[in-house]
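The structure is given below, and queries will be raised subsequently.
Excluded from the complex is one protein chain; the other protein chains are retained at their positions.
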Amino acid sequence: MTGTVLRALLSHWRRNPLQLFTLLAGLALATALWSGVQAINAEARASYDSAAATLGEGTFDQLTRSDGQPLTVASYVALRRAGWLVSPVTEGRLDGVRIVGLDPLTAPGGLGPVQIADGADVGAFLSGQGQVFGRAAALAALPAGPEKVESPDVAPDTVITDIGVAQRLLGRDGQIDRLIVAMTQPIGQAPLSEIAPELIRKVAQGGSDLGRLTDSFHLNLTAFGLLSFAVGIFIVNGAIGLAFEQRRPVVRTLRALGVPLRRLMVLMALELALMALVAGGIGVALGYVIASLLLPDVAATLQGLYGATVAGTLQLRPVWWASGLAIAFGGTAMASAAAFWRLARLPLLAGGSPRALSMAAGRSARVQGALALVLLVAAGALALTAQGLVAGFALLGSMLIGAALALPLILDRVLAMAERLSRGVRAQWFWADTRQQLPGLSLALAALLLAMAANVGVSTMVSSFRLTFTGFLDQRLASELYVTAADPADAKRLVDYVTPRVRAVLPIQSAPAQIAGFPAEVFGARDDATYRDNWAFLSANPDTWDAVAAGDGILINEQLSRRSGLSLNDAVTLGGRQFAVEGVYGDYGNPIGQAILTEAAFEALYPDVTPLRFGLRLPAAEVPSLVEALENDVGIPAANTVNQAGIKRISLDIFDRTFTVTTALNILTLTVAGFAILMSLLTLAALRVPQLAPAWAMGLTRRELGLLELVRAVLLAVLTALVALPLGLALAWALLAVVNVAAFGWRLPMFLFPLDYLRLGGFALLAAALAALWPAWRLARTPPSDLLKVFSNER
Amino acid sequence: MLLTVTDLRKTYATADGDFDVLRGVDLSLDAGQTLALTGESGSGKSTLLHLIGGLDVPDGGRIVLDGTDLTALDDAGRARMRRETVGVVFQQFNLIPSLRVVDNIAFQARLAGRHDGAWCDTLAERMGLTPQLRKYPEQLSGGQQQRVAIARTLAPRPRLVLADEPTGNLDEAAAAQVLALMLELVTDTGAGLLMVTHSDRLAGQMQRRLHLSRGVIA
C-alpha cells in the first residue's frame, strides 16, 4: 500500500515541476546563505581560537613588564625559583610570519595547538636547529633552518617553535615578551610585588580579545545569514502550503479509499525530509561556494580592521555542513508545520475543493494583526528600556517579526484606501485586483521586507561605523609621522634629532592600570595644540585640556565610562592620587578601558615608563625626507616609521573590503527575495487566468493586462520598500544603540545615507520587476482560447 | 443590418491534426432581433459566438458589426469593440472577483466611457440585486452571479448582446427566471441578442432559430 500511496503523492510533483523547483531552490538558497555565512564565521573563529590557544589568551593570566620592555631570562628564572609557575613566550615576525616561541617544558597543559604526536621528536624540538610547526603557507615563507612540520591546527601565518629557536630566528637572544601564568600555582608563593615589582599581571578575559573585538563583524554576518534563511523559509513555506492545498483532493480520495491519515502524514513527512536532504545538500555545497568566494575579502577585512589573521582558504568543517543540513531540516519542519496541522484537522469530506486564495480571511487577519501589534508594542517597550545583549536581540526579533506580520495588513489598508480614492474604472479595478493578490504574495513580500530592512540596517550600521571610525582616525592620527624607537637610548637620540626639525614631538606612553576595578590603559599626553584642536568629546567640561594640563584632570574613554559608571567630574584614584574626570571620548575598536593624563602626572605615577613611540608634527610634504633622514642619521629603519597618510589609506582600503562583503550579501539576500516573488507570481499565474479573463472579455487587451501585472509587482515592491526603510533604520538604531553598547561598550552615532537607500530601493524594484517580467510576459501571450476556456464548462 | 457574417471559417490545430470547426458560416441579425443558435457539442456554436464577440480571430470570411469590419481590426481595435459595441454573458466566471457587485455592474460601462448611474441602479433593481450590491461575487449564488453578469453586460447599452449558455450552470427555475429577465431587458434596450444554447425549450423563446451542424448552418 505504501508504495502505491507514495506514487500517488509524488505524482503531484511530476505534474508541477515548477512547485518542486520552488521548494528545492528556496530551501537550497536559504541553506546556502546560512551555511555560507556560518562557514565564514566558523573559519574565522577557528583561526582566532588557534591563535588564542597559541598565545594562551583568554585562558591564562599573563605577566609583562609595565614599561613594555622585554623580560630577561634571569627574571623568568627568579620567578620560577620563587615558586611562580610561569612559562615564557617570545614572539615576533619574520618574513611576514608570526613566530611564537614557547617552552614546552613549562607551558601549561592545553597551551599551543601543537600535538606532538606520531613521529614528533622531543630532541628535535628542543635542540639543534629545532622544529617549527605551522600551516604549509606559513612554513613556506620561512627561510631554511629548523625542520618544518606541517600542522593545520596552528593559526594561519603563525608558526610555533621552541623559545630558544624563536629567539635565534628573531635575533632576540634572551628576550622574553611575556610570561603565561599557569592556572594552578603552588602554596607558599611570595607575592609578585616582592619578587618582580616591574611586572604587571593581565587577567585572562575568557575568550580571546580578537574574538570579542571581531564579534561585531560576525554579528553582522550572522544577522545576514539568519535573515536570508528566514527569507528562504518564507519561500519554502509558500511552496509547501500551496502543494498541500492542491493535494487536498488527492488526500481526500486516498483517505476515502481507506488509507489511514497517520500513514499519509508520515509519508508526506518522509517525502519532505527527502527533499530537505536533497535541498540541504545542494545548499551546503552552494554555501561552500559563497563562503569561498567571500572569504578572502572577509579575511582581508578582519586582518585590516582588527589585525585578526584568518586563513584565506576554507576548510570543510563538519560543524557547519552538519548545521547546514540540520537547519534545512529544521526549516522544512518549520515551514510545513502549519500545513500538517491543517491536514491533521481536516474532516474527511471537506478536502474536496481547493480553498480559494480569498481576501475574506477575516479572522486570521485579525489574529495576525493582534500578534503584530503585540510584538511591535513589545519592541517599542524594549527600545526604551533594553539593556544587554539578550534584550537587544529580543528587540531585533520582535521588531522584525512584528513588522513582517503587519506588512500584509498595512499593504491591504493602503490598497483599500487607493481603491477608494481612485477615479477611473481601470485604476479601481487595478487596486482591487492588487489587493486580492496580497494573500498569495504576502509571504514573498514579507521576505522582501526583511531582506530590504536587513540591508538598510546593516549598511547604515557599517557606513556609520566607517564614518565614525574615519573621523576618529583623523582625530587620533593627528600627527603626520609616527616613529618607534628600539630602546630608551634610541629614543633619546631620536628626540634630540627631531626636536629642532619638527613643529612638535608628542611622546606616546602608556601603562596598564586598574581604574574603578576595571582593567585599563593609562596614557600620558603632552599638552599640545594637536590634542586641543583635534579631539572630539562625547561629553566634556569647558577648558578640558587646561584642566588636564593642570595635572588634576583625567580623560576616560566611553568603554570605561560605561563599564565603571564614571562620568564627568567623578573622582578617579590612580596610584594613590585623585583625578577628576574632565571629559569622555569615543574610542572605537578598543576592547578595554583607557584614560589620559597630562605628561607630568603620568611621569610622576609611572617613573619607569620611557616612551618609545612618538608622534611628530610637521608639514606633510616634509615627511618623506624626514623618514629618510631618520634612517640615515639616527639609524631608525623606515619600517619603524608610520606615515599618517599611509595608515588612513590602509583604513579606507579595509572599509572598501568590508563594503565588498556587505554589498555581496546585500545582493544575495535581495536575489533570494526576488526569487521568492518570482516563484509566488508563477504559482499564482494559474489562478490568475480566471480572474483576468472577464476583464479581458470586457475589453482590456492582454498586453494591457500583462503590463498591469508588471506595474503591480513593482508597486507592491515600492510599498514594501516604504515600510522597509523605517524598519531598517529602526534595525540600525537597535544595532548601534543597544546591541553594540551591550556587546562592546561603545555607542556609535547613527548617520543616514539617503542615496544608499535610494540605490537599495532601486535594486529592490529591479528585483521585483525582473521577477514579475516573465509571468507578465507569459500572461500577455496567453492564447485567447485559454482565456475562453475559463467561461465554459469544457475546461 | 446590425450583424452580417459571411463565409466564416475557423480551424483548430489538435493532437489528431487540423480540425475545421467552422466551414463557411453565413448569418445576419437585425437590431432588436433575438436569435437562438443551437447545435450538438462541438458543432462550433461557441466558437462562432467568440468570433462575433471579437474574442478570437477567424481564419477566413468576414464579420461586419454595426458597420465595422471586425476581421480588419487589430487586437486593440477588437478590444474597443468588446468594450463599446458588444456585451457577452458566459456560462460562468463572468465577474471580476476582486470587485463588489455594484462595481462589477458598472465595470464595462465605465470601461466604455458610457457609465450611467441611474441606469445601473435600474438594472440592479430589475435584476433583484439591490440587497447584494455591497457583496463580492463569491458571496452570491450561481443565479445571482449570472444576473449580475447580465446587468453588467447591459449597463453600457451594447448594440449586440452575445450569450453563451448563460443559464447552463443553473437549475431549471433559476434558469427560467434569468432568461426571462434577460429577454425583457434586451428588448427594452433595443439591442440584438444572439444566444448559444442546446436547449430546445430556451431556443423556442427566441424570434429566430439557427441550427449549426459540423461547422455549417443546417
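Labels for the chains are A and B, by order of writing; each one numbers its residues from 1.
To be clear about the criterion, a contact is a pair of C-beta atoms (placed from the backbone, for glycine too) under 8 Å apart; a residue touches a chain by one contact, two chains touch by 3 or more.
The working rule: contacts and distances are computed from a predicted model.
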Notebook entry, point to check: The complex lacks one chain in this depiction; which UniProt name from "Homoserine O-acetyltransferase", "CopC domain-containing protein", "Predicted secreted hydrolase" or "Cell division protein FtsX" does that chain carry?
Noted result: "Predicted secreted hydrolase"
Next item on the list: Identify the visible chains that the left-out chain touches across the whole complex.
Entry: A
Margin query: For the chain not shown, which residue from A:17, A:171 or A:186 touches it across the whole complex?
Written below: A:186
Checklist line | Chain not shown: contacting residue from A:164, A:241 or A:471 | finding: A:164
Next item on the list: Can you list, in ascending order, the chain A residues touching the missing chain?
Entry: 73-74, 76-77, 80-83, 85, 103-106, 115-118, 120, 122-123, 126-127, 162-164, 167, 173-174, 184-189
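The rule we apply is simple: only the chains that are shown with their structure count from here on.
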Item checked: Intercentroid distance (Cα basis), chain B paired with chain A, Å -> 64
Item checked: Complex contact set, residues of chain B against chain A -> 12, 41, 46, 50, 53, 55-57, 75-76, 79-84, 88, 90-99, 103, 106-108, 110-112, 115, 136, 138, 152, 164-165, 168-169
Next item on the list: Mind listing the chain A positions that touch chain B in their complex?
Entry: 356, 358-360, 424-426, 428-429, 432-433, 435-436, 690-691, 693-695, 697-704, 784-785, 787-788, 790-794
